[in-house]
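Below is one structure, written out as structure tokens; comments come after it.
One chain of protein is taken out of this complex; the other chains stay put.
To keep things simple, chains are lettered A and B as they appear, and every chain counts its residues starting from 1.
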Amino acid sequence: MKLYIRATGNISPQKTFGHPAFLTQPVEHFGNRLNAVEPDYKSFIDVKQIRRMSRIIKMGVAAAMECLQEAGVEIPGAIVTGTAYGCLEDTGIFLTKIVEQHEELLAPTAFIQSTHNTVGAQIALLLHCNGYNNVFVHRGFSFESAMLDAMLLLKEGETDNVLVGGLDEITGISHAILTRFGLYKREPVANFDLFTRSSKGTIAGEGAAFFLLASQSSLNDYAQLDGLTSFYKPADIKETENHILSFLSIQSILPAEIDLVITGRNGNVKDDRVYDSLEQSVFKHIDSVNYKQLCGEYPTSVSFALWLAANILKSGTVPAILGYSGNKGNEIKKILIYHQAQNIHHSLLLISAC
Amino acid sequence: MDKLIQDLKVQIIAQLNLQDLKPEDIGDDQPLFVEGLGLDSIDALELIVLLQKQYKIKLSNAEDGPKVFRSVRTMAEYIMEHQPQIS
Partner (left out) sequence: MNAPVFIAGVGAISAIGNNSAECLVALENEQPGMGEMVYLESLHSKTLPVAEVKLDNETLAQRLGLSAVISRTAMLSMMAAKEALENAGIPDLTAFRTGFISANTVGGMDRTEQFFAGFLADNKNGRLRDIVHHECGYITELVADSLGIRNYVSTISTACSSSANSIFYAARLIRNNILDVVIAGGTDALTKFTLNGFNTLMILDQEFCRPFDENRKGLNLGEGAGYVVLVSESVAAMLKSAPACKLSGYCNANDAYHQTASSPDGTGSFLAMKGALERSRLAADDIDYINLHGTGTQNNDIAEGTAIRRLFGPQYPKMSSTKSFTGHTLGASGGLEAVFSALAIREQIIYPNLRLQTPMKELPFIPEKGLIKNSGVKHVLSNSFGFGGNCSSLIFSKI
């Protein structure tokens, strides 16, 4: 059964919202925190609704609305979101108040908006969408699980279109804590220099990317969604290779038939070793590009990679900023996204031109 | 009473994050909920916290909310009734 990516909506550290020209004006960030480029939400969300929304809720709702608008779909058949961290800002506010006010005189809004299903629920509420609504919160598998759920809903014939999104936010608190865990680069770095130095740590990112997946072609789709798989804590690189090869064989393609691999390299020498290794084996002789210099590292960043891949196929161009050195250009018909986080969460997504 | 009403408007705007409103946009007798300012049940809970924080008045029964929070004036009257030293 064929599935299609009919529309997208993306708020990220790049100028992606509002469907501007495809990454022709890349945004350079300095330091180890890439904040999303946010629109004026008042044009997309009712002022009365906005007042309670934290940044991630606004990003999610606006990206979802833009996606539906592009698809010309008023109410999707189902809404599935993936977020590893959930609504961190409101969680932080409520935790802070509990400590500072010693559990007294607490106001409800931050608590209500802190739950992981807030964004999915807000979208349903604004659209009056009574359909299937699910939220996956599993670290580096959050978006992948949401995608699998959406794809199954379409295959099961439960509905003919599903709104699916991946989103996470950086807050002052989360950035401070994750910095203490040693996740980010200590030295000042510009995002476009991410892969020119070999050092520890990566750069933090955030964003909300939504897709309208459909079981029928609209003749104006971004791409065809061929398959997705994920695997957890492979024992060694051999097992990783086997998973990749078996995925490709299930998809009935040879590695040589892949025109472009988009990898989840994040500039941390340790994390990137897996990619180094695979480029000597299963991905040898296949052109590859990276994407985290654009959006930073966050658990649902594969949603940004899918947006990137879908746009490459639709536009027939690879944006200059990706430093693509191959010569296929508008001949790129099949893209494999391969992502791994800390060698724990691995995922593969295959999409092709319509 | 007038000062209390003015104070309340400022406090309501802050507590409920009514970004686009100024105190003078809220009428003393304008209904706060639904057809008036458009507040809802979550706002009612926020207003209960406001009363407790600013005026040390505990509205223990949430069902009294609609009566007390009908307008800024009814809120002020309720405060005067329970904390007469504030005026």
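We adopt the following convention: a contact is a pair of C-beta atoms (placed from the backbone, for glycine too) under 8 Å apart; a residue touches a chain by one contact, two chains touch by 3 or more.
All of these numbers come straight from a predicted model, not from anything done at the bench.
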Exercise. Looking at A:Tyr4, A:Phe17, A:Tyr41 or A:Phe141, which makes contact with the chain not pictured?
Worked result: A:Phe141
Exercise. Which is it among A:Gly60, A:Gly86, A:Gly166 or A:Gly296 that touches the chain not included here?
Worked result: A:Gly86
Exercise. If the missing chain were put back, which residues of subunit A would it touch?
Worked result: 79, 84-86, 91, 94-96, 98-100, 102-104, 106-108, 111-118, 120-122, 124-125, 127-139, 141-142, 145, 149, 152, 155-156, 173, 176-177, 180-181, 230, 232-233, 344
Seminar exercise, completed: Residues of subunit B touching the missing chain are 40-42, 45, 48-49, 62
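The rule we apply is simple: only the chains that are shown with their structure count from here on.
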Exercise. Hey, how far is the Cα centre of subunit A from the one of subunit B, in Å?
Worked result: 42
For this session: Over in the complex, which subunit A residues touch subunit B? Could you list them?
Result: 47-48, 50-52, 105-109, 112
Exercise. Inside the complex, what are the residues of subunit B that reach subunit A?
Worked result: 15-20, 38, 42, 45-46, 49, 52-53
